[in-house]
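One structure is given here, and the rest of the page talks about it.
A single protein chain has been removed from this complex, and every other one stays in its place.
Moving on to subunit A:
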Amino acid sequence: MTAQQPLVATRDLGVHFRLSRNTVLKAVDRVSFDVLPGETFGIIGESGSGKTTLGRALVCLEAPSAGQVLHQGRDPYALSRRQLRQHRRNYQVVFQDPNAALDPRMTILRSVREPLDVAATMPRAQRDEVAMQAMERVGLSPDFAARYPHELSGGQKQRVCIARVLTLRPSVIVCDEAVAALDVSIQADILNLLADLQREFGLTYIFITHNLGVVGHISDRVAVMYLGRLVEMGETEAVLARPLHPYTDALLSAEPVALPSHMRTSQRVILSGELPSPVSPPSGCRFRTRCRFAQDLCAAKEPEWSEVEPGHWAACHFAGTLPVTSSPVHGVAEVVA
């Protein structure tokens, strides 16, 4: 695993927003991880934990306030402006709300072609052709070309957004809650499509979601974020089946799993309270105000980010020694097999 050069990496990355003269909100705070080529890297956490900001920083839509984002080992901000523009085509994002990404007055073909129009590196006829190919690839027949967004369903609009980014032939796509607004049946369709595209184009995904069923299904590895910091990271099976951090445990336990009553075994841990203000996070361990295992030490000292088991990282003073009880969210299929 270490032999491969990471395609995307962060080193003590911070993204800070200055809210007023003396308040700074650290939406992302000292975050370090590597994403390998061809991998699907999931990021989960409650809303407000900094997932979107982190995702934006990974594709240079948000500049680091501290630390670094590295693309294939290089700092994209060291590139000239022109080079950076060219370089960014490789790093694309698909957002939750396709309506926000599509101009209601543009035909579907024009929306799909738009990134190529902006890049202006091909003649028009070729841009049309590439756009039509991308549409076909995501399962939109040619008669969609002349239609407008309002004539399309949510799932079809999300396909348009995926086709749009495909025209640029990116190597990395950040999917920020890309299937969250879709009905389960349509969500399944889009997840299948993303898997096909990954195989075909060797894509690397950074998959941000609050849906544990989704993240468990498609990710190779997952990172858990809380108030701007990573609290756990590892292989998906390990994190979901044997979480090391009490926060991960609570998230898993809160996920409602469709099982008949006699098959529900795990007792639920209901997390009390809500996410504290990120402007003044709790001292020591940020999770301590909601943690059922918190001790005096947790307020006094920030837990270290350490590799508790090979490839499985956590930031908790007592990681590996706590009686966490996870529920079978990641695959009822595996659990009941």
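Keep in mind that, in the parts below, contacts are C-beta pairs under 8 Å (C-beta built on N, C-alpha and C of every residue); 3 or more make two chains touch, one makes a residue touch a chain; residues count from 1.
In this text, contacts and distances are computed from a predicted model.
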| item | value |
| --- | --- |
| Record-based protein name (UniProt) of the chain missing from this complex, from "Acetolactate synthase small subunit", "Transketolase, N-terminal section", "Putative ABC transport system permease protein" or "ABC transporter ATP-binding protein" | "ABC transporter ATP-binding protein" |
| Which residue of A:A9, A:V59, A:C161 or A:L212 touches the chain not shown here | A:L212 |
| Touch criterion as defined above, residue of A:P142, A:P256 or A:G311 at the omitted chain | A:P256 |
| Touching the absent chain when the full complex is considered, from A:G155, A:P170 or A:G234 | A:G155 |
| Touching residues on subunit A - with respect to the absent chain | 46-47, 153-155, 183-189, 191-192, 195, 210-214, 216-218, 236-237, 250-251, 253-262, 268, 270-272, 274, 328-334, 336 |
